[in-house]
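Attaching a single structure in structure tokens format; questions to follow.
Note that one protein chain is taken out, while the other chains of the complex remain in position.
== chain A ==
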Amino acid sequence: MKTCVNPAGPAAGEPSGTPGRRFRRGRTRRAERTAAPEPERTPAPDTRAARRARRRRPRPFGLRTRLVLAFLLVAAVGCGTTAALTYRAARNAILEQTQNTAVSAFRQQVDDLNLALPPDPDSLRDALMRIARQGKPRPWRVYAEYGSLRVSSTDRPTSSVITPELRDRAHARTATPQAGFQRVVKGRVPYLTIAVPAVFRTDAVAGAGQPTGLVVYAVMELGEEEANIEALVTAARDGALPALAVALVPALIAARGVLRPVRELRHAAHSMGRGRLDTRIHAKGSDELADLARTFNESAAELERSVTELRRAEARARRFASDVSHELRTPLAGMLAVTEVLDEDAGALDSDTARAVRLISAETVKLAVLVEDLMEISRFDARAAELHTDQVDVADCVRRTLAGRRWTDPAQVVPLLAEGVRADLDPRRFDVVVANLVGNALRHGAAPVTVRVRAEGDTLVTEVSDRGPGIHPDVLPHVFDRFFKADPARARSAGSGLGLAITEENVRLHGGTVEAANGPEGGAVFTVRIPL
């Protein structure tokens, strides 16, 4: 470890931005000019990882999912509608054909009946069994009713499948008796029930014959038809599933076609955000996404142009300030040498002349300080300031700073330094920070100024507090501004107006923060936090 080097500082109570660098010229100046105005900032590795994670994370309702779902939905609706309509038409056709066949065949069979009234049960049963055998498309079960007489082709005289509605309709005595049928589902088995009221012919010219009071029913299971219809459903389903699978392909292709330009656009926007203003997208095609890409390219070009212009103007302004300081430094050096000589000889001059000479000498020194501070600030602005860190003992460092400025009177400056705190610091810049803060406190606050140094966790905290009136809350946010004067009436002060700005830049170069506040017992408190 190195001990804290105390550079040759300026006179006590004269905080300065660039101790030990006064009036050096040439090399630094060129270095400042050639320094890159805006070094490429690479994003922190953690944000890049986060972005990659975000890209890889599957999105439950991203564009791709939505497109695929929409395609599948359309395909499903299309397939479903087609299948449903086809199914309905086919089912109705199957049922209609069966029903028509059965009804007309049944009517024909009943037409052939020859019976007495009231019918003889035995012969009627024979007739019914004959009809049942000849049922179309399949054998029926046939039931007959006349009065309270019940005869059937089976071993049960009546059927539980026949509904009262059908019976009522068949027994109704309308002008023209009508045959009727009904589909009944009983115990999950579908039946077709047909009821025909038998009439007999009279010689009446009009009318459809006189009712005999006999009603004949036929009952047929529709199991075969149901099987056919089930087959239709199966066919519809088997057709729809491959259609859905096929619909996935255009869905994915469409999603890719949309997502690729979007992804390119996102990458380009990212890259622009990271400062690569020359990023452009390959825009092809004539769709809306290509239009978007072209607009992006135009905007990027425009942005690049104006940013370049701004940078150029900024660089010009910076270089001007730097050049002015440099140009002023040479005559000032001469003037300083002369005023020192004049100062020494002032005692021999008459009193008015001596006062004038001393005033010129003091102002020249101030001017030199101002120029040095300006150069330091422009170095920060040009990002040409470099940090040369060393492991140093902080307490030692602060003591040297105070001693170097001759702030050794305990009535003026009280050092409360934690011993043994070591930190990676640029000793020269830390010296500037402490000297500027203490000098500022002595100049604007009131003695005694307390300097505290301690380590809080992995942070080095340096605190400079005074016993002055403190800083007005309105002024607090601006104390680090350049040439900021807390009291506008006090146009002239001992400082250059850049001391706190330089302090802040130096702390920031260390990766730390400096803040101004008012202490609980009054007086301003400046706290510098630098990571150890």
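FYI, contacts are C-beta pairs under 8 Å (C-beta built on N, C-alpha and C of every residue); 3 or more make two chains touch, one makes a residue touch a chain; residues count from 1.
Criterion: contacts and distances are computed from a predicted model.
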- One chain isn't displayed here; going by UniProt, is it "Lipoprotein", "Phosphonate transport system ATP-binding protein", "Biopolymer transporter ExbD" or "NADH-quinone oxidoreductase subunit M"? "Lipoprotein"
- Note on the structure: The one residue from A:194, A:220, A:397 or A:423 touching the chain left out of view is A:194
- Which of these, A:181, A:296 or A:407, touches the one chain of the complex that we don't see? A:181
- Logged for chain A, residues touching the omitted partner chain are 61, 69, 73, 76-77, 80, 83-84, 87, 91, 95, 99, 103-104, 107-108, 110-111, 113-118, 120, 146-149, 163, 165-166, 169, 171, 173, 176-185, 190, 194, 196-205, 208-214, 222, 225-226, 229-230, 233, 236-237
